[in-house]
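One chain of protein is taken out of this complex; the other chains stay put.
Naming follows writing order (A and B), and every chain is counted from residue 1.
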Amino acid sequence: MNWDKRTLFGLAGAVALSLGLAMPAAAQTQPPIRIGVLVALEGAFAAGGADAVRNVELALRQVNHTAGGRRIETVVAPSDTRPDTAVRQARKLIEQDRVDFIIGPLSGSEGIAIRDYAKTIPDRTIINGISGALEMTWVDPAPNVFRFNLDGAQWGTGLGRYVVQNRGWRRIATVAADYSFGYTNFLGFAVDFCRAGGTIVQRFWVPLGATDFGGVIAQLPDNVDAVYLGMGGTDAINFLNQWQQAGAGTRIIGGTIMADQTVLTARGRAKEALVGTLISGPLAEDNPDPAWQTYVRQYREAFPANQRFPSPSLFGTGYYIATQAAIAGLNAVNGDLSDGQRRFNAALSSLRLATPLGEVSLNENRQATGTVFVNEIAEGPGGTLVSRNVAKVDGVNQTLGLTAAQFRAMGLPSRTNPDCRALGGG
Amino acid sequence: MTDVARRYPVWTLIVLLLAAGLLWLILTPWTPGIEQVLGRKRVFVNALFGGLTLGALYFLVASGFTLIFGLMRNVNLAHGSLYLLGGYLGYGVSNAAGEWLVAVPVVFLLVGLLGLLLQHQVFRRMEGEELRQTMVTIGLSVVLADMMLWIWGGQSYTLQTPDWLSGPATLPIVVGVDRNGAPVYMRFPQVRIAILVTAVVIGLGMWLVLNRTRLGMLVRAGVDDREMLTASGIRIQYVFLAVFGFGAGLAGVAGVVGGTFQSLAPGEDTRFLLASLVVVIVGGMGSITGAALGALIIGLVEQIGLVYAPTYSVVFTFLIMALVLAFRPQGLIGNRR
Partner (left out) sequence: MALTDKSRDQRAGTPSGSASWPDLVMSIPAGWWATGCILLIMPALASDFWLFQVFGWSFCLGIIALSLMFLAGYGGMVSLIQMTVAALAGYMVAILGTSGVQQISLGLPWWLYLPLAILIAAAFATAVGALAVRTEGIYTIMITLAIASAFFYFTRQNYEIFNGYSGFNLVVPPRVLGIDWRQPTAFYYLALVFAALCFLAVVYVARSPFGLALQGIRDNPRRMAAMGFNVVAHRIAAYGFAGVIAAIGGILLVWQNTQVAAFTAGIGAVIDILIIAVIGGLRRPIGPFVGAFIYVLLGTFSPDVLSAFGLSNERFKLLIGLGFLAMVFFSPDGALGLWDRWREARRRPVDPLTGQARPGSVP
């Protein structure tokens, strides 16, 4: 083919310019509402991210892609769990795709970066997907960022008290991932555990990217009642695999993402070490609440079995609830996003949202207060693993039951926070 | 061996003393004095053995890498992708056949074939253009990574350990005494012992082939002086094909092994590529013995570092590499080119 290169370049230039220029600033009467979905589709959480996209679609399908009298369109922006990619993609959504607001992001560090980006776009709204970073709505929060899901610290709450009071496990050693989510999720567990009088004998932080845990496993003390494992994804699978090979040992208490669908659906036998593990998190698969049961049924009906998880994942549920909140907010203001979305923001702040996980309301930092479930992993039919709910704690707030001053005085999650002794433990 | 001892008497002595010291540490019951410095004996010995077995895995991956580089000057940055592909294929094969052992030869053949294809169709066309070959391997690794993500998705896979290898074995090493004064013996995962044995067998096999056969002679000659070998009428393309196919197949087998005692997921390709790079830089490019030594050092440093200084353990391996580069750029065992 003899392409005339000049024509080609000219064409490319014209397309490029029209992309940049052809976005009309003046909106016509009731144009569709555009929602940007910022989600990790690459990297460690790719499978969870894909489930998130499915769930946004599901929530919109249920309202026939209409809210507040206006049609809803979505634009998906893929990120790779890197904060800079998240901000870049968010900026593309706002500036190029001209979305009205964003649902996302998925991971912790992305959440913190998006919080700061949100401050530069006060006229747009961001509804968190499933980022679990405490800092997103606690440290210098942005007025236009809303989180209808619990944060990583809240997810850990309830479990500590349960293992001390119901199982009598008082001495534990901990092994958790050495980054912000690992600290945050552990903090939620430890605050509760220490206040109930438990003792943390040894804390061990494993760096991300370390995959051979033989030495760490050997180092765990013998005289403990259980070991807390706060890892996720591949790291969790690796640890469990080697834990089994070393002859397993004591009982396991799991961090929230230790037994998420991404781990439970991993291929191979490593996950079997999890049977009997107690974990806590924002959802319980066998939650008898009709709202949850309906949601799971709708999820299963909406997608063929090979294109979804057996039941909605943590990530998927988070995005589903965020979309629900967006729809409820739009309905409350009749699709009116004028005035820098002030009315929409006010409506979101005062929502009492009925979600599959129970009713959720926001506090003054626009952070949800909600229910945490304590689950036990058990063998299900056909060699699968399921989690069975054993307890739940309603109304877990952002400060984990402490006063804001106490919570602030404790400091942000880190390798050494919280100090167990200061909270009444050992 | 005696040659080395004669040439470097001081180093040989130091190495022998170190080895003897370690052996003594492993065999003797620990006094409280030692425990104060090194912690409990169980931890130390486990870290040591864990490092050995991790080194064995690194050796399996890196030996193909170093051979390919030594002979063809091709830095195959898609080597990690071959590792991961081998693991995924091994998962499929062992599940279909119901037997872990079947996966090893099948994966070796499949990934080896892919290697042959790459060498024959891609790298042969750009022989001598080292940088371009490297670029192509970078491109290949990006493409392969995304295709594997497409096919196998983002979740983790672990190959099922055969029953006769699952669980720990008790080794005749006393690591402590229990409350009643009875000795506590060390328990160590059987699968790791098997990996160590496999790596040693493969390493010895490669050494024998390289040093005792005609093919090995050609390969060694090619590593030392490729132009001379070509000039002497050898059809070097066949040697290249053999080495690339073998190296790729070995990476695939390493994937099966790695998928058994660790796990397979997107991103593991980069991790093992980096590990191979560090191992061969420390050991010396193009040398099998160097790869073995490098793998041993890196495996040990990673495990002992993770136990005694977890925060920066992932950095140590790179520091060692920088040290080697600063004082012996050709690697611990390697000829200056």
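Definition applied: a residue touches a chain if its C-beta (ideal position, glycine included) is under 8 Å from a C-beta of that chain, and two chains touch if they have at least 3 such contacts.
This is a predicted model, so every value here is computed, not measured.
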item: Option touching the unshown chain, where A:I35, A:A59, A:A77 or A:V164 are the choices; value: A:A77
item: Options A:V56, A:V87, A:L106 or A:C420, residue touching the unrepresented chain; value: A:V87
item: Identified contact with the non-displayed chain, of A:D100, A:D178 or A:E376; value: A:D178
item: Omitted-chain contact residue, chosen from A:I72, A:A113, A:I172 or A:I327; value: A:A113
item: Contacts of subunit B with the absent chain, listed as residue ranges; value: 73, 75, 126, 129-132, 134-136, 138-140, 142-143, 145-147, 149-150, 270, 274, 277-278, 281, 285, 311-312, 314-315, 318-319, 321-322, 325-326, 329, 337
item: Residue numbers in subunit A that touch the chain omitted from display; value: 2-5, 16-17, 19-21, 23, 41-42, 46, 50, 76-78, 82-84, 87-88, 91-92, 95-96, 109, 112-113, 115-117, 120, 140, 178-180, 207-209, 414-415
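Heads up, the rule we're going with is that only the chains that are shown with their structure count from here on.
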item: Whole-Å gap separating subunit A and subunit B, where each centre is the average of the chain's CA atoms; value: 37
item: Subunit B partner contacts - residues on subunit A that touch it in the complex; value: 42-48, 50, 178, 204-207, 209-219, 233-234, 237-238, 241-242, 244-247, 262-263, 265-270
item: In the complex with subunit A, residue positions of subunit B that touch it; value: 39-40, 42-43, 46-47, 49-51, 53-54, 91, 149, 153-161, 166-168, 187-192, 261-263, 265-268, 271, 302-304, 306-307, 310-311, 313-314
